[in-house]
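Heads up, one of the protein chains got dropped from this complex, but the rest are sitting where they should.
== subunit A ==
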Amino acid sequence: MSGQQGKWKEEQVLVICPGSQTTLAQLGCSELTLPSHRLPTRMFKDPDTDDYLPYHTYKRKKATAAANGGGDAAKPEDDDEFEYVEDRDSSEGAIYPIQRGRIANMPAFLAFLDHVHQLLTTSYHNTPIVLMASPQWTRGDNEIIARFVFEKTKTPALCLMHSAFAAQYGLKWLNLTVVDIGYEKMDVSCIWDSNLVAHKSLDYFTPGLEAGGNVLTKRLHELLKDKGFTLDMCEQLKRSPLAEVLPYVATAKNCMELPEEEFPAEALAVEAPKMNEPTIAAPSTAVDADGLDDKIADEGVLDVANIVTSGNTREFLAKKEKEKAERAKAKHRKAQEAEAAANRPARLPNAKRKTNTFHYEETVHEDVQVPLSNGAPKIEPVAPSATNGDAASVAEPAPKVEGDAAAAPVPPAAPAVPAPTGETTADVLPFAPEATGSVTERRTKRIRRDIEVGLERFLFVEREYIDQVARLIYTTIQSIPELNKRPDCWNNIVFVGNGSRVRGLKENVLQTMMSRYLISPSTATMFTSELPSNMATPTGTGSQTPTGSTSGSLPLGQLPLPTTSSVNPLLQAATTASLGVPGAATADAHGSHQSHAQTPTSIKMAQLPNYLQDWSKAGYEEAHFLGALVAGRLVYCMHPGNDLNDAQRLSSLSRVDYK
């Protein structure tokens, strides 16, 4: 059977990376693109049967636009009174099958997998799947998934991939410490020579210990709820460049230096967030095309690429907005100092400003009665698919034939996040291509509000949170049983998962670890009076010395000293050390014995690849998806000569093997 392998085309490989909030999926792995689909990882219980539906569905009275909420894709039902309505944006009654990394609701998860599979694949029998598995999935879980995939779908082969390895494939380092900060969980996995040597996590299995990005949102909400912030606003604020973790300063209170008041007229700004009266982005003005995207992301894990790409958007918009706001202010405010206050800090970077203006974008759905002519619905379904890949993906297959047809052949390269110049199109995304007469149409409006945010935007990441992250990384790496593997893991730390996107978080964690755990080689001995005089010629009796003990003499860098050299070894040791040759590295190079030494003598982030432009721009927080793409190619599509090597064959389970 294994002959089968290597026959799949790259376009046919389905890659799925499930997360507890957002699932990344894509058909085809020929280009190492950003994920083409981001779906909220959730299902809904069918009100009538026990099945799971991908969208919130409810009944409502037909035609008379009665009920609350809005509807799209209305399906006429047997009795004329009611119709079923799918609400794509609602998360009411949603079941999130993955909780803190673990599959808490297996039937829902399988239904979700099936949904993704149907949504993306066109043909069934020749679409092998790469499915990323979290470390929290147990043996039993994986067995059930494999059984489901092979028995319920026509998938020819399945590759379940540990998420840490997926990240490793994306970043191509042999030794790596993957710190995966997700929505409500955090994993630290140490990979040494492509083997998992240590893993610790705060997740489903550690109830009571919270971790992940959601903690921060909750904390922000706690700080700001008095000022009228909703959770949703906090989520947006957290993702905006405004929310930031200030650099680590060991001496300061809470280890950060908050910006001081820069100008006296601050009083105005402090007096609680002013909601400048909402500038309603009326249907004619700017609503960027990632509207839908945002909506999905709002529920989801910190969406990602969005932030980065739309970072530009926002800056751009922010500028415009500022101008507008200032004009308005000029009229409104009598006090001139207020103007000055608003203007001056604008030149300072965010971290130096006590307050900053946060542009909150809200999407408002309203149901509007639209009298429709017959022609209209034909055009409308096309609109979303043309503007936005995601809209197309969300477009539901069943009722609208044309709409779906347009949606299906989304090229895999279609950017998940629309062009950054957001000022395009579609403020109204209509989804009701039905019937004549009046129809309830959903309009989505985006409302932008400017809100002043104070120091809360720095305070929401507490010391305990950073400590927790740093401690978990430290204990995980130190729990690697072989001492010689630890330095490599310390030198290749990478943060993935969208929970690590918060500005400054990585840097702060790194600084914290540096100042707390780093063993500084130079301090150890060099020029102190501690050194006994007999140290200069240690090698005379070297024959007696067991190798282990010498190679362990770490920080001195003694080992490479030439015995006959006339150079004062102390001097040489000092110079080599100051040249930045860490003792650990020299000892390791000899490798004759485990180097017995303390770690870490250096802490570094792994270098991220720079040959993938899209990814470099979007950040490597979703490197595991990239890795899954790479893996898809390696596992299913490479042709390593005639003899398929075992490693490749064994890397996935094919249907034949399954039986």
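Simple rule for what comes next: contacts are C-beta pairs under 8 Å (C-beta built on N, C-alpha and C of every residue); 3 or more make two chains touch, one makes a residue touch a chain; residues count from 1.
By our rule, contacts and distances are computed from a predicted model.
Per its UniProt entry, the chain excluded from the display bears the name "Actin-related protein 4", taken from "V-type proton ATPase subunit F", "Eukaryotic translation initiation factor 3 subunit I", "GH22012" or "Actin-related protein 4". In the full complex, subunit A makes contact with the omitted chain through residues 99, 102, 104, 106, 138-141, 200, 202, 204-210, 250-251, 255, 471-472, 474-475, 478, 481-483, 512, 515-517, 519-520, 522-525, 527-528, 530-532, 534-535, 538, 540-541, 544-546, 548-550, 552-556, 558, 594, 596-598.
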